[in-house]
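Remarks on the structure that follows.
All protein chains but one are shown at their positions in the complex.
Presenting chain A:
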């Protein structure tokens, strides 16, 4: 869409093997700043793995990934890649928010503590300052007043909205979502997608792995179909989802649209 905006994600030839099993076989991915990219594909095709490579939760075996123009996990020096120290990787990760299928909120902390932990530890904010931001974020995800609740006292949809707020609290430049609504009861999916729609409208760069085809159709600037560790097709949703070129895309779409 916005081809002139700088690249937020630039992945080239990303290869990832688990033991002898290739899971990503040379994936290229471009995401411009302010764009929403939805990654779709069959189960086991490597969508989660690709997302985890983007913030270096997984080390890649070949290729390179740049986030906002800088390599992730490595430093280039005289034509060679040097692994970064944990602390340096952690600082880079703070620029990338991640939302998990299983929420992964910290169950022993209140909602407020979940939201202020990283801003204080990573961004060096004062507690009062972080709490003010937390209140704003809670308002943004529609959960004002739930500061003192523990995550398990909330519904799945509420927990996922807190998880989104927690990721936003570190002020990331890029947000990664790994099937954020797959663990939710159908009636709770809408509230989470609504928050994500708002976020997209506010100009956040997002990479979303999802099975919600209608969300992809309405919100995505680019849809990427991953199958067996390869990008099969990518382009605007109107093309990829409505009028795909590749037979594998058509096969996948016919399978997901049957149960809908």
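Note that in this section contacts are C-beta pairs under 8 Å (C-beta built on N, C-alpha and C of every residue); 3 or more make two chains touch, one makes a residue touch a chain; residues count from 1.
As a working rule, contacts and distances are computed from a predicted model.
**Student:** One chain of this complex is missing from the view, so tell me which of "Electron transfer flavoprotein-ubiquinone oxidoreductase", "Cytochrome b", "His/Glu/Gln/Arg/opine family amino acid ABC transporter, permease" or "Glycolate oxidase FAD binding subunit" is its UniProt name.
**Tutor:** "His/Glu/Gln/Arg/opine family amino acid ABC transporter, permease"
**Student:** For the chain left out of this view, which of A:70, A:108, A:132 or A:255 touches it?
**Tutor:** A:108
**Student:** Just name the one of A:121, A:139 or A:242 that touches the chain not displayed here.
**Tutor:** Of the listed residues, the one touching the omitted chain is A:121.
**Student:** Who touches the missing chain here, A:15, A:33 or A:57?
**Tutor:** From the options A:15, A:33 or A:57, the contact with the absent chain belongs to A:57.
**Student:** Which residue numbers on chain A touch the omitted chain?
**Tutor:** On the chain A side, contact with the omitted chain comes from 55, 57, 86-87, 90-98, 100, 102, 104-110, 117-118, 121-122, 150-153, 166-167, 170.
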